[in-house]
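Only one protein chain is missing from this complex, and each of the others stays in its spot.
Take a look at chain A:
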């Protein structure tokens, strides 16, 4: 019985429990709602929750534990010395195939039991039901798969029985404790509160998932490839045949260079725009310009990537490449640090400007009035009073923008090029940490090779860098905001 069917059955039981519990509560109060501690529906909900929660929890635990147990006992059957991960995936596929063949009627259960890997062409049989196998099935794998299938089938049957029994038992217990004095609302609300708290902790679980998935795979990578060479290596040349050099320095350099150019574009423009909008612009102008600038923030990064690749890149080549009007010949191809940096800068303008705008607006009006009252012009007020007061916040905003730039992926994947090199020329193609994560993890890479695992180490580096920047920036912004509250 599939998990979905079990869930539906449990829900049906819970619904029945709701009706029964509500009726029992009303009956125990003699049909007079005033005799009850809580509203009738709370008694129903109480019974329904008693049915649902234990059953669903059991279902989840069982669904996680069963495959682990089955695989462990099947792996024990296999001869030692084979690559167990690969063989296990074969076993799993054959087992799924057999289950499918029986379900579609291509094989009967008796035929499965009598199958002989040497005599029958199992691969063709399974191919007919839509399960493609890479190689012919050996007797050991067939045996293991048969055991796998048998154990899974038994497990699934018991899972259905146990879960439904738990739901029924929960209903029975909930129903039997129902009487007019039961504090049903308090019970239900306690469960609801626990559910709310669980939802809030999803954020912690996500962080935990990120950290664990990064750490385990990074450690695995460092077992295959020395950490010192990864952090200090100046060459990046992965080759899936082996003998790769995987130094992060050229990638970090590319990342920082592109981010630097992006900030060089975004910070002055964003900051001046914010100053103008908050100090000079009339409400009418502000009402039009601010949403327009923020439109830039709502445009997906893939659009910026395409803009870099197909519009800005060729334009820059025309200007700075061979035979351009400036006759410089600095640029060979459209994808370069400059292309990606410039476009990323455009993307960050609204980010810098709206953050700075908030911060400048948070500077108390009294400071402005005082400065203007002393005879300072508006620009002097901005430069000598507002900016110094807002400086920590603006630094925080710039750091947040930097973290955004370092973590940006699509613009650099499309606009920065694929060559990892340490060069000072901003018109060279370079590549970044994020771009290499994408290129190492897409395609049919084998996830146990250092060339694929390196992406996790890169991700870890990226995560740590952006995390430090974010925490620092948020800390600055927060302490600064409190200053005037």
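Descriptive notes on the structure:
To be clear about the criterion, contacts are C-beta pairs under 8 Å (C-beta built on N, C-alpha and C of every residue); 3 or more make two chains touch, one makes a residue touch a chain; residues count from 1.
In this text, contacts and distances are computed from a predicted model.
According to its UniProt record, the chain left out of view corresponds to "Phosphate transport system permease protein PstA" among "Phosphate transport system permease protein PstA", "MacB-like periplasmic core domain protein", "PadR family transcriptional regulator" or "ABC transporter ATP-binding protein".
When the missing chain is restored to the complex, the residue among A:46, A:125, A:171 or A:217 that touches it is A:217. In the complete assembly, the contact with the undisplayed chain comes from A:296, out of A:150, A:219, A:296 or A:395.
Which of A:9, A:78, A:100 or A:438 touches the hidden chain is settled by the complete complex: it is A:438.
The residue touching the chain not shown here, chosen from A:104, A:154 or A:207, is A:207.
For chain A, the residues touching the absent chain in the complete assembly are 185, 189, 192-193, 195-197, 199-204, 206-207, 209-210, 213-214, 216-217, 268-273, 275-277, 279-280, 289, 292-293, 295-296, 298-307, 309-311, 346, 349-350, 353, 377-380, 382-383, 400, 403-404, 406-410, 413-414, 434, 437-438, 441-443, 447, 455-456, 459, 462-463, 466-467, 470-471, 474.
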